[in-house]
Structures are given as structure tokens and as C-alpha cells.
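Here the complex is missing one protein chain, while the rest keep their positions.
The block that comes next holds subunit A.
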Amino acid sequence: MSPFSYARPTAVQEAVQLAGPHARFIAGGTNLIDLMKENVERPQRLIDITGLPLHEVADTVDGGLLIGALVSNSDLAWHPRVQHDYPLLAQAILAGASPQLRNMATTGGNLLQRTRCLYFYDTATPCNKREPGSGCSARQGLNRNHAILGASEHCIATHPSDMCVALAALQAQVHVAGPQGARQIAFADFHRLPGDQPQRDNVLADNELITAIELPAEGFAAHSHYLKVRDRESYAFALVSVAAALDIDGHVIRQARIALGGVAHKPWRNPDAEAVLIGKPATAANFRLAADLLLDGADGQGRNNFKIPLARQAVVRALTDAAQAMEAA
């Protein structure tokens, strides 16, 4: 690890004033420390934000939930309101990492974790995300884990988070503080597609800090399911994952949310795939229509072509399980 200076502010405004292009915020550190060991990240200053007052989970006035950025993944997954009202989020969090890592990792940090693309980690190879303009090694390389949707000629990396897939489906809001004050970002607008700037994973400025994630009241507790498909039963990143949530009135779908993980630079949604289910019965045939729309335009890189039919089938299965969730419970 390269040497760096260390600061531990106690107020949000103090933290954002210390920030800048050569500084990094640190909380759980489960990804950042690893990247620093590999010399992928070499910040000159670490700003330890664990002393900031962002550790609370609070009910909002409209029945939602405001989750402080420093709440650990474990505490959030086992929080009684998350277990009861947002089981999709609890399932997604518990599908990721290990208990040790979930005890360390924070809510805000989960959004900011970097891709696990092998070439991003390997400083001996070109990577446009790590070294803009150097090229993408993954396009002709080992790309079994890479994107099938929304990729560009510059980058085919995927976002590794499970939690974010559920937050996308739940339409969370990201609360952010910066030197100019606070703002809120809709979850769908938070992460970026790579385009010609794959070095930018999201829309945050260098001196902006995530302070909280807000969940709306609608948690789809009766009919939701997080399905994660991976190479081994536990403790592995998703090849494909699906956060599926339905609001069903009798036999008719009133509202549908489908987000895919492991397939793109951000959790993948398509409004058309959700709209096609509205007013229809929860049948496999209708779920297949939604899956086809969600996978519209999917393109493999060779070694990851298998993800396209896998994702299509995973969507149908997740929606089927979501539709049956309440009966099974």
C-alpha cells in the first residue's frame, strides 16, 4: 500500500471539505483496502467517515425507511422493518459476500464498490476503467463474468452488488451531501453506463458523500423474490441475479419491478418489461414476454453468451417465485 494521510472528521460538512480527486472516503473498507493493496487505488488521503452520525435506521413520515450510509450490511439485512417490509432487500444483502464482510461493509459503501473485472484489478494489463485510454483487455480476454447489456467498446465490466439490484427494484433515493449542500438522486440515475467514460461508475462528484438511502413505503413484501445464480452455492458474485417484485390484485398484476444484476455496468431495468405485465395475470407466458423485453438488445462477448438465456430463464423463475411468495410464506 502506498502511504497516505489519515483524517477522521466528526461532521459531514467537515468530511466533504476534506474531499477531492486524490482523497477517498473510507468506512467498511472491504473493497477500498483491497484495491489499495493491489495499487489499483492510491489515494493520498483517506477520510475515515465512521465517526459521522450516519448510523441510524429511521421511519420516514410517509411510511418509508431512511437508512444511514454507515449502517452495516448485516444490521440492515436483519433490521426488523427490513425483514418485515422489504424482504427483497434482506434477501439480496444476505446473498452477497460473507457474514464477516457484511459486518464491515456499509450501506453507502455498497453502492460505491468497484467492478471485480480481473483486468481492472491487474495493473499489468490495459483497462479503460483504471487507466482511461489504455484499452479494454476483457473484450478479447476472459469475459465470462462480463456485461451482456449496456456495455460499450471501452468497457464491458459489471457492477458487482446484490444490494443495489434490490434498491433499484425498490426505487430507492440516494441522499448525498456536498460543499454546496444536499441533493437526492433517484437510484436509476445513480450508477452510469460506461460509454466513453468507464472510469466513472456513478454520478457523484469527488467531494460528494452519500449520507443515506431512502426507501419508499411500497416494499412489495407479499410478492418479491431475489434470485442469485452463481458458480457455487454461497459466497460468490452473481453470474446473473434478479430482483423481482409484484403487486398482485386477485389474479391481475397491478405493478411490477424487475432489476437484473451481474449483466451490466449498473442494475438493469427496462420500463417496457415492467409495463407489459400491468393488468395481466401472473403466468409463465406473460413472464416470458417481460423477460424478452428486459433482455432486448443483449449481446455476448463470446465466453459470456450463456448469460443471455440464463438471464431470461432467471427472470421467469424469479417472477414465478415472487408471485407465489405469499402463499409459500
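One rule holds in what follows: a contact is a pair of C-beta atoms (placed from the backbone, for glycine too) under 8 Å apart; a residue touches a chain by one contact, two chains touch by 3 or more; residues count from 1.
We adopt the following convention: contacts and distances are computed from a predicted model.
**Student:** So which of "(2Fe-2S)-binding protein", "Ferredoxin", "Universal stress protein" or "Cytochrome c oxidase subunit 1" is the UniProt name of the chain that got left out?
**Tutor:** Not shown, but named in UniProt as "(2Fe-2S)-binding protein".
**Student:** Can you say which of A:46, A:127, A:209 or A:244 touches the chain missing from this structure?
**Tutor:** Checking the options A:46, A:127, A:209 or A:244, the one contacting the hidden chain is A:46.
**Student:** Of the residues A:66, A:104, A:221 or A:308, which one touches the chain left out of the display?
**Tutor:** A:104
**Student:** For the chain left out of this view, which of A:16, A:54 or A:76 touches it?
**Tutor:** The one listed residue touching the chain not shown is A:76.
**Student:** Since one chain has been left out of the picture, which residues of subunit A touch it in the full complex?
**Tutor:** Listed in rising order, the touching residues are 1-6, 8, 26, 28-30, 33-34, 36-37, 46, 48, 50, 74-80, 97-101, 103-104, 233-235.
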